[in-house]
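Part of the complex only, each chain left as placed.
Per-chain numbering from 1; labels A, B and C assigned in written order.
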Amino acid sequence: MSAKKKVLIINRRAPYGRSNARDSLDVALTCGVFELPVSLLFADDGVYQLLGEHDAQGIGQKNLSATMAALPMYDIDQLYVCEQSLKTQGLETSDLANAPTAVDQDAIQQLIKEHDVVLTF
Amino acid sequence: MALHTLNRAPADQSCVTRCLNALADNDALLLIEDGVYAALPGHQALFAALPDSVSLYVLQPDLQARGISEKVRDVFTPIDDAGFVQLACDQDKVVSWF
Amino acid sequence: MGFFLWQNSWLQMIFTLIVQAAPYSHQSADTAYRFAKSLLDQGHSLHRVFFYADGVHTGSALASPPQDEPNIPERWQQLAQDHQLDLVVCIAAAVRRGVLDANESGRYSKPGHNLADGFELSGLGQLVEAIAVSDRTLTFGA
């Protein structure tokens, strides 16, 4: 693969209730494997994906937090979280795993500008 | 008396508000699936206007999956699947909000 | 003894469940199964499970999840076998979405059929009848 398009993946959905969070993570990891640069933005209910220590066995699903923890091994280290969403949900960045960078609306517009492709889940 | 279940996370304000406004005296609310996030302290204000007679429950396996068992407010009683069935029996009907 | 019978008949409820959500996309497909299993474990009765909208995919004989994930159609089949359940898949919702039994496959001249054993295609009348005779009807939505 020659063209190095930069991909931004926007995650707006809570984990487990729908398959979006997992689907998104699988795409991100595949971008990592194929060395396509990828950044992840968590917004709205998507910020809940960053709460750690999941235990999804009781609902017959695989833990996403374990996979999230593996992102750096795939060179996926550009993680952003919408600060407005955190505020709405009553969360602090210190509550979150993966140490994402908090961004405001202008920074989100800038993220969209700087990436060649934007995927939403 | 009705049991209301809510499976949408707080960002689906339209669904959450609709559910909360539908709760009448002596009804029960059970948060399930992504609905359990509403039991976090950050969403306390949503529940401020509810009658005291409304009882609040949250489905334990869903809390556990999401890693928030220790974080939810204690006005919500955690129950298991058997408790969900029991609530459905105790109330006259079940209304699902999704 | 009389008291026992009275208590039992008071406690035992007849349920109908409506499943609108597709397995592997929405958790409520799994919640519905757990609810069904739990109510049967408690001695209640399950008159019918009606699979509607994307819930019809629960009746797929071809679903092949990874070994370490639950096979949702198979779990329903097992539960149906253990408790003689009536698992009805809405025929109109199913055929348009590609869930067919042998009959419908023939009617539409399709190369095969994929409705799992233990499930049955039928109409919305089955839902209305179930609502009418059940003490509680619960929807598991997408």
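Annotations for the structure displayed:
Please note the rule applied: a residue touches a chain if its C-beta (ideal position, glycine included) is under 8 Å from a C-beta of that chain, and two chains touch if they have at least 3 such contacts.
Quick caveat, the model's predicted, so the values are computed rather than measured.
Across the entire structure, the chain copy numbers work out to A x2, B x2, C x2.
Here is the rule we go by: only the chains that are shown with their structure count from here on.
Subunit B and subunit C have CA centres that are 25 Å apart.
Our note on geometry: subunit A versus subunit C, Cα centroid distance of 35 Å, whole angstroms.
Across the assembly, subunit C contributes residues 27, 31, 34 that each touch 2 or more other chains.
Contact of a single residue of subunit A with at least two other chains is seen at positions 16-18, 59, 61.
Remark: subunit B residues 5, 7, 32-34, 59, 61, 81-82, 84-86, 88-89, 93-94, 96, 98 touch subunit C in the complex. Subunit C meets subunit A in the complex at residues 24-27, 30-31, 34, 68-70, 72.
If you check the complex, the residues on subunit A that touch subunit C are 16-19, 59-62.
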